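What follows is an incomplete set of chains from the complex, kept in their original frame.
Should a chain be cited, it is by its letter among A and B, assigned in written order, with residues numbered from 1 in that chain.
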């Protein structure tokens, strides 16, 4: 299956990221697809993903604060709004359905892999500008889109998760975010941005965030058990 | 008329700010109340206020990024959303009604007084934490509330402006923001926060932002004419 079309920058970044395949075809993802992922691994992931979402919303809020244009500010602010008023409450509800109540969810100890990824993204945003932030946010937003598109229709116990990211609404969001990134690059670096050194650095940001995504899946897969147990 | 009740911190801050009276009873404000403010001054203010709102929305986005709790993040994010999706488009529309089209509005050269105020608030937020940001944002949000409450029912050519800030909706927002600030102080400094040195510094932030509000009115009043003309 070919890569989904989420714009020019994404096409270049995913090709250049050494761990893109390791991320999008990780054992955790294949476990979701085949329906064979242990429930404990999924629940461990869900709890950490809640912590991740908090910081992810912070990062999008920072993107709104650092936006160059009103259109960028509106796009980033709409994402924050959706995250904190809809997705996070929904996440709380899903976890409750799995027997993890709100108090337990709030008490989650942030795993090192979650710390690494979330702080990398936020620090990229604080120390750099909004392009740094977008490049660091892209692997999550668009990678989940690519995974969702590939897994769509797999069914099984994780069909709910799969359909969220493979569904038309999330796919449209990925195309919008891809267009936002391409527009931001045009606006700042000119349409020939792929040849500006700054772009190579952004490619590095995307690659590092992708590497940290692999660690996040790995944490989901192994975090509930001793990694060296025989 | 007594001060409106927007919470404990506001009551202390407004009393301690040397320029609070100069801000809330400025000639510009009295001109709005009596309906005698020159139209050119109002239009000059409106254009700068548009630039102000852009940075004000950035500052609230930063407050969302730096929030400590989900409730704080939701409150700040709701404010950003309201600003960029409702108030700023409304502002564009009001200006259009006054003969200032969107292109002219976007082309506004930011006045030094606008630069001073907006960057002071944003820098307080970047270099400090969310308490610094709230203390720097409060004079605008809550001062307009106090002015609106005092001017409510004045009628005249500026009744639209007056009723926006004196109206029930804006007054409720002021009480909510006041409660957000008091809650943020309780959460970080304990309920006895007024005796913590940190609070004195926040009082200073509020006082400086108030001083810059006076400059902003002054700019509105004089910006369209030679201040030393006889």
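Quick note on the criterion: a residue touches a chain if its C-beta (ideal position, glycine included) is under 8 Å from a C-beta of that chain, and two chains touch if they have at least 3 such contacts.
Every value quoted in this text rests on a predicted model; they were computed, and no experiment measured them.
Participant: All chains share one sequence here; work out the copy total for the full complex from the 2 shown.
Facilitator: Every protein chain is the same sequence, and the full complex holds 4 of them.
Just so we're on the same page, only the chains that are shown with their structure count from here on.
Participant: Just how much do you need to spin chain A so its Cα atoms sit on those of chain B, in degrees to the nearest 5?
Facilitator: Roughly 180 degrees of rotation.
Participant: Taking the mean of the CA coordinates per chain, how far is chain A from chain B in Å?
Facilitator: 36
Participant: Which of the residues in chain A end up touching chain B in this complex?
Facilitator: Where chain A meets chain B, its residues are 54, 57-59, 61-62, 64-67, 70, 73-74, 76-78, 80-81, 84-85, 88.
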